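One protein chain omitted, others in place.
A, B and C label the chains in the order they appear, each numbered from 1.
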Amino acid sequence: MRSSGLAPPGVYDPETRTPRPEVPMATHGADLAAHYQTVRDASTALADPLSPEDCTAQSMPDASPTKWHLAHVSWFFETFVLEPGLPGYAVFDPSYRFLFNSYYNTVGDQYARPERGLVTRPGIDEVRDYRRHVDAAMARLLSGAVPPERCAVIELGLHHEQQHQELMITDLKHLFSKNPLCPVYRERVGGPGDPVPELEWQGVAGGLHEIGHAGPDFAFDNEGPRHKVHLEDFELAQRLVTNAEYQEFVDDGGYAEPEHWLSDGWSVVQERGWQGPSSWLEDGEVQTLAGRETRDPNAPVTHLSAYEADAFARWAGARLPTEAEWEVVAATRPVKGNFVETQRFHPRALEDEGDDGVLQLFGDVWEWTSSAYSPYPGYHPPDGALGEYNGKFMANQLVLRGGSCATPNAHIRPTYRNFFYPDARWQFSGLRLARDA
Amino acid sequence: MRSSGLAPPGVYDPETRTPRPEVPMATHGADLAAHYQTVRDASTALADPLSPEDCTAQSMPDASPTKWHLAHVSWFFETFVLEPGLPGYAVFDPSYRFLFNSYYNTVGDQYARPERGLVTRPGIDEVRDYRRHVDAAMARLLSGAVPPERCAVIELGLHHEQQHQELMITDLKHLFSKNPLCPVYRERVGGPGDPVPELEWQGVAGGLHEIGHAGPDFAFDNEGPRHKVHLEDFELAQRLVTNAEYQEFVDDGGYAEPEHWLSDGWSVVQERGWQGPSSWLEDGEVQTLAGRETRDPNAPVTHLSAYEADAFARWAGARLPTEAEWEVVAATRPVKGNFVETQRFHPRALEDEGDDGVLQLFGDVWEWTSSAYSPYPGYHPPDGALGEYNGKFMANQLVLRGGSCATPNAHIRPTYRNFFYPDARWQFSGLRLARDA
Amino acid sequence: MRSSGLAPPGVYDPETRTPRPEVPMATHGADLAAHYQTVRDASTALADPLSPEDCTAQSMPDASPTKWHLAHVSWFFETFVLEPGLPGYAVFDPSYRFLFNSYYNTVGDQYARPERGLVTRPGIDEVRDYRRHVDAAMARLLSGAVPPERCAVIELGLHHEQQHQELMITDLKHLFSKNPLCPVYRERVGGPGDPVPELEWQGVAGGLHEIGHAGPDFAFDNEGPRHKVHLEDFELAQRLVTNAEYQEFVDDGGYAEPEHWLSDGWSVVQERGWQGPSSWLEDGEVQTLAGRETRDPNAPVTHLSAYEADAFARWAGARLPTEAEWEVVAATRPVKGNFVETQRFHPRALEDEGDDGVLQLFGDVWEWTSSAYSPYPGYHPPDGALGEYNGKFMANQLVLRGGSCATPNAHIRPTYRNFFYPDARWQFSGLRLARDA
Partner (left out) sequence: MRSSGLAPPGVYDPETRTPRPEVPMATHGADLAAHYQTVRDASTALADPLSPEDCTAQSMPDASPTKWHLAHVSWFFETFVLEPGLPGYAVFDPSYRFLFNSYYNTVGDQYARPERGLVTRPGIDEVRDYRRHVDAAMARLLSGAVPPERCAVIELGLHHEQQHQELMITDLKHLFSKNPLCPVYRERVGGPGDPVPELEWQGVAGGLHEIGHAGPDFAFDNEGPRHKVHLEDFELAQRLVTNAEYQEFVDDGGYAEPEHWLSDGWSVVQERGWQGPSSWLEDGEVQTLAGRETRDPNAPVTHLSAYEADAFARWAGARLPTEAEWEVVAATRPVKGNFVETQRFHPRALEDEGDDGVLQLFGDVWEWTSSAYSPYPGYHPPDGALGEYNGKFMANQLVLRGGSCATPNAHIRPTYRNFFYPDARWQFSGLRLARDA
């Protein structure tokens, strides 16, 4: 891995950051009704290729059945919008309050998370009925005047639903990884990519920067407040790490030598017998949602834990970026890339579109950062049950940035903070190298 | 619990044991073909009330999905009958050899047992196709001459399938126990029973008896050889222990006092927080395959572990019978009772049919004995893969006798040895008291 | 392994069984006082070569620290003899009632068994003071008239203490197995043995036999009642299985092929990565209480679990004996062998003493039988706390017979039933082959 000519420090002046693209999220009136239904339909469409059996199974406590996702996001609207906001609303089934609550203690107890796959009834058909029941009620509610606070909860509910759309895909991929037949979710769209350019380092000037969300557009509470951070000069790789590069690490004994690894990471490698990314199969093949395929050497490596990303970076003489470093660069770039809308459901090789600078920041794979998922200065969770949405998870997790091939395009932004435990690797997660200037 | 007038010792003279009823199991020619299809159809009929979701989930490593049972029993015929015996037989899907092998190491590796619920494809429809494929081939095979050794394997396969029919029911009941909605498998057939007579002790003369299978009828290898055992005089209760009696034990602090329990049993009670039989719900209700019901005080208590059965017996000043004690009595009684054919799927109170002696020996609930599941003198497992059927499990398990409300009537006999670990309680398992004369 | 000329069936006529040798256990008066002190002194002598550190550590939940053993056996006399029987007896330390109770729920709660190694205070010196305190009080008690029931409890306490003497040795050996320095407890007494004769089968006539204890001599409650058993004709090997024979099994892939193993045993082999007996080290060496030594091919193999013993027997075309088979033969033989009094603390090769018949039945290694540890017909545990001594463990364990190189000679008899879980292998446990005639 060589560094080709450093870009001059300062090429990314935070003052020149371009405004992030208009997020097509309506915030009031009929627009909201239409947007609501668009997002909701996207969820059910994701389940179209699935059998009732596919929709039911849960492959590990961290993942949930498709059916559960489809019900839970409806429960969200029922609980936080319809019950308080639509006079005369008739709850679809009182037992769903318990069955499809995820983790809102304020709302009440929850069915045991690791056993979600055991609730075979209601089945997928009843869950679709439930969705229709909620959608009809939402249409009634949205046909009238909706106070702004309620609009805000609906908007939150739609972003929440988009998060679960991504989880439906990743949880399904994990489920299918347990099946030796390597089932096909959707036939492959697109083929392997062209060779990618050598890794180049792009320098960024340090100093006082600002990160975090501000302004009227939607963002999750954990993205703010916008605040100053002081950064040293640093450099980012212009593209993601590829399968071919990661293969070099594996071939060099990366999984056999403790010196590359964080101590906790090395323990996990040994306990679980890891020898490569979780989706890599024998013979240069890889599990994808289009079934078993030959690994594309130019595609970004994915299904890495943070431990693996960190070990690779250390082996390569580099490091992971902090989330602030990532964001000050990403804020200057357009939000485009290989999102769920491409229907590839897999990262693809960098395509030469004549762009310059730091590329592939959005889509393909979530990029592990070295930053712990912590509250920004001045952060306070909202009052009430929705205060449980983000704040209580600010421990033991790391921030990932940029979205993946399973993320809806409209769902992502430069300030977006995703978070997972460092040993998690069932998401489409990869890495970009950084280093001190 | 009082003992009403002892029956005179010797009332059961082993010499007068009645022949066990004709088992309607054909052993050759067209009869075998018809019998084959009858047993096979009974399996699929059991799945009729189930959704694809119900057929897929696995609620614990010891239980298997309905779909898996339906496939595995077909795999048995494919592997042990069709592949070796039907020239030109085309295997339905080579991957099934791995997916639906249960524990036959001689045949090859097996898919991880605790993850059977994660194989969502093939779905229930493909499994039904698989069954039809196997049935068609079996019909071809059975239309010609079949050598006796092959007939014996087919007969074994049908008894094997009946065992899995019972497991389909008990595994489903365990799965439904995880669902707070208490789903209904089949609407209740029959209502609560009448008060049962007080417990009476029936004396049996000791001396040299014979137990175990001999003769031309089918029996599993573990039921033989027939051999002599010496018994002391003993007494058996004339009926099974009821819910009302077990409630007395619970009310008397049975689950809070270690002195009633085997040491291992007491550990389990504390670790798992047991406070009563696994199917007992709050407010005197009980989980059944017809949903949530009021507990019938006169029905036999069920879903007991051997530890609970033993503790109850100790508390009652009695003990569990040995399997030899049970068998020498059962051999004199007709094989009739509340089997799967009643479609109750639940034990029922003893019905007064004017019978005398030891009743309820067959059906309702499997009766825990105090006998370790060990080889009879002179036992040798068969050669080859089928030698793995029974012999290798002869450790750490206890023998249960008599069949249950989930057992096919034709499947049971006085010599039949069922076996489970002493902490298992998802079967229809209960107890009958015994004591020294 | 070949069978040389079968001894004629019937060579062991149960009617001719010799009386078991006089057990030198006093049962009254001054004899009892002397005997008491002899047994007690033997316990403390076992700890002489040990440092305070050696006496403190606990290497697994099943094993206990030397210090704990020395205190617990004193607690037994304090609790069951002195408190009820010596007016004015002053308890040494009230906290010991909790600290040194093993498992007597009737007496009260117990300190957590897996954490016995964490009680560093009292130290070994205080425990010795405790012993002296108890011994002085016992001397006072024994100086007067002692009612027979109390004598019986004292006698039980002394046999109890001898059991713990054996456990002190085996628990220490397990502890030392964790130390890569392979510490020396006592320098080796005696060297390797001479080649042993080929395995020969000794036939025994079946029929009605009697086993179990009867008569005035001491025996544990679980050894009775004496009762009839019916046996088929069978054969026993004339000696124990040797290291050289077991090595053949290992070399033949014994630990790699599931067909030799009980299903539960095979699971244990794989989960724990067993590849040979627990004391075998690399390079043909073995851990002993005299440190690291070259393995004696002629010595009996030891530190086997029941699973390994059973797998070996199956591989050798034989089986384990039942406890009844073992006892009817052992009852005809003198109780002599390599007991703790030889100070070898290790099994030794069979020595040619001109004997004929079945040899090595006593001492060297406990012999696994295929018999579950169950109550004999008519068995009832005693009332009160001492009823917890044996009865509550009659589940999930197997019977071993004959004593070992760590057993006091006076402690063993033909009817003696030792019991361990089938996966236990820190005892001096080995096997003798049996087969059907």
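Note that a contact is a pair of C-beta atoms (placed from the backbone, for glycine too) under 8 Å apart; a residue touches a chain by one contact, two chains touch by 3 or more.
All values reported here derive from a predicted model rather than from experimental measurement.
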| item | value |
| --- | --- |
| For the chain not depicted, the shown chains it touches | A, C |
| Touching the absent chain when the full complex is considered, from C:G85, C:P183, C:P321 or C:G337 | C:P183 |
| Among C:A30, C:L118, C:V189 or C:L208, the residue in touch with the chain that has been omitted | C:L118 |
| Chain A, residues in touch with the chain not shown (by the definition above) | 103, 105-106, 208, 227-232, 258-259, 261-266, 306-307, 310, 370-372, 374-375, 377-378, 388, 392-396, 422, 436 |
| Sites on chain C contacted by the missing partner chain, in the whole complex | 51-57, 59, 67, 95, 98-99, 111, 115, 117-121, 123-124, 175, 178-181, 183 |
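By definition in this document, only the chains that are shown with their structure count from here on.
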| item | value |
| --- | --- |
| Interface residue overlap between copies chain A and chain B, same or different (over half shared) | same |
| Mean-CA-position distance for chain C and chain A (Å) | 60 |
| Separation of mean Cα positions, chain C and chain B [Å, integer] | 38 |
| Distance from chain B to chain A - Cα centre to Cα centre, in angstrom | 48 |
| Per-residue multi-chain contacts in chain C, two or more chains | none |
